[in-house]
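Removed from the display is one protein chain of the complex; every other protein chain stays in position.
On to chain A.
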Amino acid sequence: MKRVARDSEASARRVTRRALLLGGGMAAMFAALGYRMRYLGVEQADEFRLLAEENRINMRLIPPTRGVIHDRNGKVLAGNEQNYRVVMTREDAGDVETVLNRLSHVIPLTRSDIADALDGLEKNSPFVPITVKDRLDWEEFSRVALNAPALPGVTPETGMSRVYPRDTDFAHVIGYVGPVSEKDFEGVENPDPVLRIPKFQIGKIGVEKWLEDTLRGEAGTKRIEVNHIGRVMREIDRIEGTPGADVHLTVDAGVQNFIQARMGEESAACVMIDVTNGDVIAAVSSPSFDPNLFVRGISNSDFRFLMDHDHRPMANKAVQGAYPPGSTFKMVTALAALEDGAITPETTFRCPGYYDAGGRKFHCWRRGGHGPVNLERSLMESCDVFYYETALKVGIDKIAEMGRRLGLGQRHDLPMSAITEGNMPDKAWKLERHKAEWRIGDTINASIGQGYVLTSPLQLAVMTARIASGKAIKPRLVRAIDGQEVPVEPAESIGISTSNLTAVQGGMVAVMNGKSGTARSSRIVAEGLQMAGKTGTAQVRNISAAERAAGVISNDQLPWNRRDHALFVGYGPAENPRYAVAVVVEHGGGGSTAAAPIARDALLRAIYGAVPPLEAYPSDQRGRMESLLNGLVLRGDDGRLPPASDT
């Protein structure tokens, strides 16, 4: 056997040599591994530590509590209420369908509720809680809690949701909140991260929208530890957010409710302003809608009903409705002419029932004419021809300038949606807008608030407040934020001479209290509370010559949407003006019959601070007023309606 060679010293040495060579290679690799360990664990440690923390820790936002909106007396207009809901997690439920089936015996679940829940449970990770049913009442909620042992994976939870206790009364002023939509992020740089919270709600219209930043508050944060699939393991710490600031508005919930009820089913609007400081006491638009429906997610049929309603409940007519002011505009024409010196309070024009402007006849509302008319009578009896003559003397530009001075043709800055600018036309405007010369007929139409003139009830109320006070009253809606009063700047004088103002005010008093005043039937007889006002009736159609020849059809015989708008502006008490009010009743017919009574009642309600006593009314109206006032369904202090009586 040839053992020698294999066992030779030389052979063994070679193997040893090569073994050591391999060992050297291994040592080199070990050095590399050791160096890499040092690099990762020592040099790069801080970076990787950060990454590990990012892996493990998630920031979650805690939604802030939204600020509460109060009226001027502290009554809650928009608040937050506990919302009871039932959530379910797939992994704890096990057999999801069986559990849902059992749950449907405990609380009412529709087929689509179950389908949605199944869908949500299916699509999400097994540990993600899915809301099965929202807005349970307390009884249902406790039933679920009671049956918990039979309902694995089902958890009753509480959350906060927005509620409007005076539902329809403030729908247009307060607006409502709704879930954040993609549109809300458009054009916003660095949107508040709180908006990314699922189901977070923000103001969509009205005060809720315009004071969003004030009401929202700031989100808190909590840091939670999650595992690789995002399951929450524990909460590490939390920083509480700042709740939104409470807001006190200038509106009076009682007055608002009274006016809303008083308007009934009319398509109407009413704005009342405190003459002394511009506080908006009421801004009513009728009919209204329940904003709570929108918070909960309005059903398709409810939404269709609101959209298809010919009285347009969704529109905020008080600030966004633009109407021809009709005769309520006559004070503007009169003041422009008086200030210009074109007329004096004693200037008299003869009204034959029409005005002949170069062959074209412009009629007075009284076919037979008023005969000789001065300023006071022109307002009291609302003679149109007087204003045709006056307007032609002073010219449209001066009238428009006066209109703007009184608050027309401009957007008053209130935190409400779609506030209209209205329209206060002049020559320049027509040239630009219609590319046409201003004509005599335009001036004649404008002088009595027809034609191109458009005003909102808000503007009319501001105009009235300025006439009543002689000051440039600016409307305001927010009285205090977070307990801090919003300062009111003392209004400057409007710059109209006292004698001219007094003359016009006298005419407005005569409208209500004069023997032939157009709104005499709506006068107030209580001592010292007499009001001043002006009626208006705005045509929404052209009366053709043929119609006129055949005798103008009375409003009652026309279809509703072709009837005249009824308008009224007024203030009271006349001696010491406190409130200015403007009322528009769409297609209500005459201002004296449809609008003035509402304005009077609203004024009395505000002055008395309660449903007005019958003594304030003329004795012959007391019987009718008693049943009318008693018939109003008004809310209690808590905002609730009284239980319906069976009578």
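In this text, a residue touches a chain if its C-beta (ideal position, glycine included) is under 8 Å from a C-beta of that chain, and two chains touch if they have at least 3 such contacts; residues count from 1.
Heads up, the rule we're going with is that contacts and distances are computed from a predicted model.
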- [ ] One chain of this complex is missing from the view, so tell me which of "Peptidoglycan glycosyltransferase MrdB", "CheW protein", "Carbohydrate ABC transporter permease" or "CidA/LrgA family protein" is its UniProt name.
- [x] "Peptidoglycan glycosyltransferase MrdB"
Task: Omitted-chain contact residue, chosen from A:Val42, A:Met59, A:Val188 or A:Ala436 - done: A:Val42
Task: Hidden partner chain, touching residue among A:Gly34, A:Pro372 or A:Gly609 - done: A:Gly34
Task: Footprint left on chain A by the chain that the document does not show - done: 1-3, 5-8, 11-12, 14-16, 18-20, 22-23, 26-27, 29-30, 32-34, 36-38, 40-42, 44-49, 51-53, 55-56, 225-229, 233
